[in-house]
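Would you mind keeping the following structure in view while I ask a few things?
Some chains omitted; the rest stay in position.
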Amino acid sequence: MKYIQEFREGDHVAGIYLCKQKNSAVTKNGKPYDNVILQDKTGSIDCKIWDVGSAGICDFDALDYVDIVGEVSSFNGALQVSIKRTRVAGEGEYDPRDYLPVSERDIDEMYKELLGYVGDISNHYLKALLDEFFVKDEAFIKRFKQASAAKSVHHCFVGGLLENTVSVANLCRYYAAKYPMLKKDLVVSAALLHDIGKVYEISSFPENDYTDEGNLLGHIVMGSNMVGKKAAKVEGFSKSDLLQLQHCILAHHGKLEFGSPKTPALVEALALSYADDTDAKMETFKEILENNSGNPGWFGFQKFLDGNVRATR
Amino acid sequence: MKYIQEFREGDHVAGIYLCKQKNSAVTKNGKPYDNVILQDKTGSIDCKIWDVGSAGICDFDALDYVDIVGEVSSFNGALQVSIKRTRVAGEGEYDPRDYLPVSERDIDEMYKELLGYVGDISNHYLKALLDEFFVKDEAFIKRFKQASAAKSVHHCFVGGLLENTVSVANLCRYYAAKYPMLKKDLVVSAALLHDIGKVYEISSFPENDYTDEGNLLGHIVMGSNMVGKKAAKVEGFSKSDLLQLQHCILAHHGKLEFGSPKTPALVEALALSYADDTDAKMETFKEILENNSGNPGWFGFQKFLDGNVRATR
C-alpha cells in the first residue's frame, strides 16, 4: 500500500484507507456523486466517486476502513483521487496505527515511565489512588493510552495525552527537587491526574471530537469528579488531601479566563500550572518547527505564539 | 438592653452583646489590656478592658455572647466602651437574631415560597432531586436558611442565600413564561440549586468566612458535586438530565473570567446567568440606596456599579 503522502498525479492506487468524511452531491447535470476524504497517518486526500451506482462500489460510511482502487489526478493545483472500486475492510486486514497521527514515542514505553513515577510516590494514600486509575482500571487505562491531549492545537495524536502527562509529571518532579517547599508526592500525583478528564471529554480516535459531557462540564471539572469518586474507594484517604488534590486539578489552567474556576492557592497548584503551560507551548513550537522543516526563513505569524517565528540557526 | 446604635457619650451600659473580635495589647507603660469589638444587629463598637486581671472580668473569646457592664466615652471623635465587668452568657439568655444582620423578609415565609416553586415542578425526577435537598435533608435545610449569599458585597446577611435563591427562581419562572423555548422545569430547578454550594463555601454566621473547601473548590464546583451525589439517590435520574443541570450550575456566572469553567451552552443556562446577574446588581443598588437614605444628592463613585449614582427623584 502506498502512503497518501506519496501519491502523484497519474498514479493508479489500491489499498485500505480510513474514510474521514463522506457526503453526497449532484453535478450540474443532475448526476449524483460522492465526496470522500481518505486518510492515513501521512495525511489526507480529497476523492470523488463519480459512478455511485456501479457494481464495484460497495456502500461505506465515515470512519470505515475502506479498500479502494482509484486514479490520482490534479484539479485546481491539488491532487484528487477518482475512486473506481470500494469495499469495507475487515478488522484484521489493517493496523489502525497506520491510519492515525500517533506519538513519536512508544506508547508502552511512556506508560512504563508513568508507572515508574507512580511507584516513586511515598504517600500511601496518594499511591493507592493513582493505582486505582493507572493500575486497576483497565477500561480507563486503555482509553488513556489512546487519547489525544486536544482536539486541535498541540499533542493532537494517539498517545498525546499520555505523552503530555508524562512530560508534565517529569517537569513537576524536577520542580520538586529544585524548590524544596513543594510537597513532591502531591505535585507529582496532581501532574499525573491533571488531564484525566480528557479521557471522556474527547471521544476516541478516529472521531476525536468533544463529547456531550465534555462540552457541558469540561475536562477540568470531570477530572476533579473522577478523583473524588476513586478517592472514596481508598480507605482512609483524608478529606484534606482530597481537597488539595482536586484544587490542583481545578486550578491547573492558572487563570479564570483560561477556564479554571479557581486560581492556584497552593504552591503545588502553581507549579503544576507552570509545568502544563510550559509543556504545551514548547510542544506547540516543536510542532511548528516540524511543520516548517526545511524552511530556512521566517514562518509567518503564529496565532498560538502571538508572533512571527523561525528555526534557530 | 440598649442597641449599640443608641449608645451615647457618658452612657452606662449593661447587657449581652456578641464579641466579634478580641485581642490583647500592652500600654506604653507596659500594662496589658484587651481590645474588644462588640456587635449587635444595629452595629458594632470598639471597647477596652483596662483591668484585665480584675475580679469582675471573666475570660471569653471571639464569637461568644458576653454580658457586659461598661461606660461609653468618646476618643478621637468615635465612641468607645470601657468594660468593667464581663460574663459569658448562657444559650437561653439571648436571641442570636438580635446580633446579626438579617433579611428584611421573614425566613420561613421565603422558604414556603421556595417550597411552592418546588411543588410546581412537573418533571418527576427533577422534583425528586429538589426534595432530596429542600424537603429531606434537614441539616442542609437548616444551614441553607441561615446562610448569607456572600461574605461581603450583596445579600450579606442571615437569610441572604434564601432570599437571593427565591428571587432568582422567581425571575426564571417569569422568563419561562415569557420565552417559550425555555424548559421551565430545568431552568427553575437550576435556579433553586444554583448557589447551594455556598452553604458549605461560607461558614455560618456569625463567623461567615470562606471555609477551606470554599477556598479550594469554590461554590460552583461544590454545588455541581452536591447535585451529582443527590441525583444518584433518585432512581432513574438520567445522565443527560444530570449533565444539563450541572452545566447550568457550572455556567451560571456567565463568563470564564467570573469563575464559571464553562460559558452557557444551553438556553436555560443563559437565562439563569442573566437572572443571577440581574438580581445581584439590583440588590447591590438597593443596598446602596438604603445606605444613603436621606442623601438628596450624588453618593459618589460606586465600585460595584462602576460609576457615581443617586436616588431617583
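As written, the chains take the letters A and B, and residue 1 is the first residue of each chain.
Methods note: contacts are C-beta pairs under 8 Å (C-beta built on N, C-alpha and C of every residue); 3 or more make two chains touch, one makes a residue touch a chain.
Source: prediction; values computed, not measured.
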Whole-complex copies, counting every chain including the 2 in place: 6
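Here is the rule we go by: only the chains that are shown with their structure count from here on.
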Angle (degrees, nearest 5) of the CA superposition of chain A onto chain B: 180
Averaged-CA centre spacing for the pair chain B and chain A, given as whole angstrom: 44
Residues of chain A that touch chain B when the two form their complex: 212-213, 215-218, 220-221, 224-225, 228, 240, 243-244, 246-247, 250, 256-262, 265-266
